[in-house]
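In this view, the complex is presented without one of its protein chains, the others remaining in place.
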């Protein structure tokens, strides 16, 4: 059936040699070194400085210390007292691929960069956006997730207004949480609208729910959660996010290896669909809502 | 209205803890270090070599020295004798985020890589494409802009020929500037066309304008500028660019931190829309044309 050339192709290629990367290879598996082709390479080896990366430290210690910040659903304590969330899943997969155990290190949003720079955590994983100040202290990897900002509106006041332009008018009142990204973003993106600032998120939610303001602005998944529990009074009027920011790991400076390691790890966990599946679970569903502590 | 679980979500999440990155954080703000979880991390800190990056040098000196090359509208001297342009805006924003003042260092296209490698400038920002020779001397960051090559054609000779294929015919004459990217590109992309080489750009423009050749090839925004001032005789027959090349910063070799810093800075200034707004201003409008020195 198949001609000779093809037989050759099929036989030589038969083992899928170059493609074995997908298969688990035990760490100890070392085959004899390759042999040079007729174009003989010079014998001298490249002498590079010994790699001194967080990666080596982690492997020696047998533990990956990941700085996290408590924020639902990135990282939070569930009913059983365990830390769970998107970042916990990410950190666990990373430690598993590194072949070490995981230690989660609680940090604050303001302190996590110093914690990583000071060696209190090996890396940080906390839905971290770029900030000029943090970028002076640590390096950011390529993004592995993204944060999205959304409008959530009152069905009573805003029904039918499904274009973002409808919220840029002078007679619109938008609610934001004090000190939140939405509070910083709203005056720039909606310069004509009245901005009403709330001290507590529950009050902002109530204001939208009761129709005392037209809409609120906050980060996913809180708008989606409001719709989940009060969809008869609150809706997401605009299909897309009104702003998007990528989220990256932070790592110590002066360490090219941990950056390269995480950049390729992120690409790999993206290509296999794993990162998307975790994002869908934590940001596209509320299947985890029963883990919330009702106290 | 809202059930207990949701209250928990809203209260715990209320501060937008993980999302404070967007807010300005004073450089001195250091909160007490994080505390470890029940999975206690080992006490030993990672000992990395002290970061020795251009980034540290810039912060210590209080000034960012950016190599630029005079080319309208990347960097040029305006009527008031000041350097302005796309790259000047980029360099100023970068210095601002670094918290230092800006010093622009004039360089030549051939010399800028050696200037950065030799420490005469901290980085280079000059619409720089990849060149194999420069890549041996300095590192390129990820792109923050792109250069586009366009066809501009004579209304008299080429009206109605709006497909790039119409310029690949043997009876077509294309004009290029001697020594320009277009001169290198045209014979490869238009192998059948006659290529007419001009010493001066004004002569190339005249040849297209008067219809003595069918079309010219050059980099944006010059084709757009010709249409801006002589749109009754010159038009852009093909909607898209006929070639695109990314433009990156160049930085000293052996410095992983400045690369990581700029890569994440570019991503940030891209996501906020700032880079696009500056590109639109300098490459999509001629609002700056009155800054050109008429002498």
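By written order: A and B. Residues from 1 in each chain.
The rule we apply is simple: a residue touches a chain if its C-beta (ideal position, glycine included) is under 8 Å from a C-beta of that chain, and two chains touch if they have at least 3 such contacts.
Computed from a predicted structure; not experimentally measured.
> May I ask which residue of B:159, B:192, B:229 or B:287 touches the chain that does not appear here?
B:229
> Which listed residue (B:90, B:104 or B:174) would be found touching the missing chain in the intact complex?
In the complete complex, the chain left out is touched by residue B:104.
> Mind listing the chain A residues that contact the chain we can't see here?
1-27, 29-37, 39-42, 44-53, 55, 59, 97-99, 256-257, 260-261, 263-265, 267-268, 271
> Which parts of chain B are in contact with the chain that was left out?
Contact residues on chain B toward the absent chain are 52, 54, 57, 61, 63, 65, 67, 69-72, 74, 76, 83, 102-112, 114-115, 118-122, 126-136, 139-140, 143, 147, 177, 179-182, 184-185, 200-202, 205-206, 209, 218-219, 222, 225, 229-230, 244-246, 248, 252-256, 259, 289-290, 292-295.
Methods note: only the chains that are shown with their structure count from here on.
> Just curious, how far off is chain B from chain A if you go by their C-alpha centres, in Å?
Centres of chain A and chain B (C-alpha means) sit 27 Å apart.
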